[in-house]
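First the structure, then my questions, so here it is.
Note that this complex is displayed minus one protein chain, with the remaining chains in position.
Right, chain A next:
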Amino acid sequence: MTAELTTSQWHGSGNGTSGAALDLLRIVRINEEIKRVVAVAFKINIMALNAIFLAKRAGNAALGFGVLSNELRVFSKDLRESMISLTRLIHDLVAEVSVVLQESRQDALFRRTLAQCSGNPMLDSVLERRNAQHDSRAQRISGLRRSLRLAVDDAARLVELGGVLAKSAKIEAAYGAGFASSLGQVSGEFDGVVEEIRSSLEILRRSKFFGGSA
């Protein structure tokens, strides 16, 4: 019987890209996207700081622009905090999925053991206990998956607000009198980076980890 075992059966899970391995890969991609958002959020913070100084120099003509630049700084801070909570969820997910990966190798070894001596009551009870543990771990993972999806949606709403602020800054720039062209340039940059974040979040929402296509 054992002579019929294939090399892949000897190798453990029998395939290198099990569900858990794919999940881990998707989580890694999500994490890379989060890192990108955090980097852009930092950029917004510095840009907003410069914009505030520019508005001060422009004086009365750029009062509205100054207020919006301040709001964009707050937006950058909120966005970074939102990414921290996403990162926490990612960390918990990595921990759980890594255990699944490790367990799946052992499961494969137990399956091979079962193929060699089926009907062993001890082996049956060990497998039963392990299955129960797997079920509760799977529940924890789907709970975390849901929380992560909700957190991504929250972040997306936040980015909509950022988009509105950037657009308003563009309008306010037009009233900047002699500073209109430099304010216009800055607000255009705001618009660009918020767009960058929006596309990152869109990638996150479409991740196959949430059943999407990306």
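The rule is short, and it goes like this: contacts are C-beta pairs under 8 Å (C-beta built on N, C-alpha and C of every residue); 3 or more make two chains touch, one makes a residue touch a chain; residues count from 1.
We take it that contacts and distances are computed from a predicted model.
The subunit not displayed here is recorded in UniProt as "MBL fold metallo-hydrolase", chosen from "D-amino-acid oxidase", "Oxidoreductase molybdopterin-binding domain-containing protein", "Polyamine-transporting ATPase" or "MBL fold metallo-hydrolase".
Checked against the full complex, the candidates A:Leu25, A:Val126 or A:Leu158 give a single residue touching the omitted chain, namely A:Val126. For the chain left out of this panel, the touching residue among A:Asn70, A:Thr113 or A:Ser147 is A:Thr113.
Residues of chain A in contact with the chain left out of this view: 1-3, 5, 7, 10, 105-106, 109-110, 112-113, 115-117, 120, 122-123, 126, 129-130.
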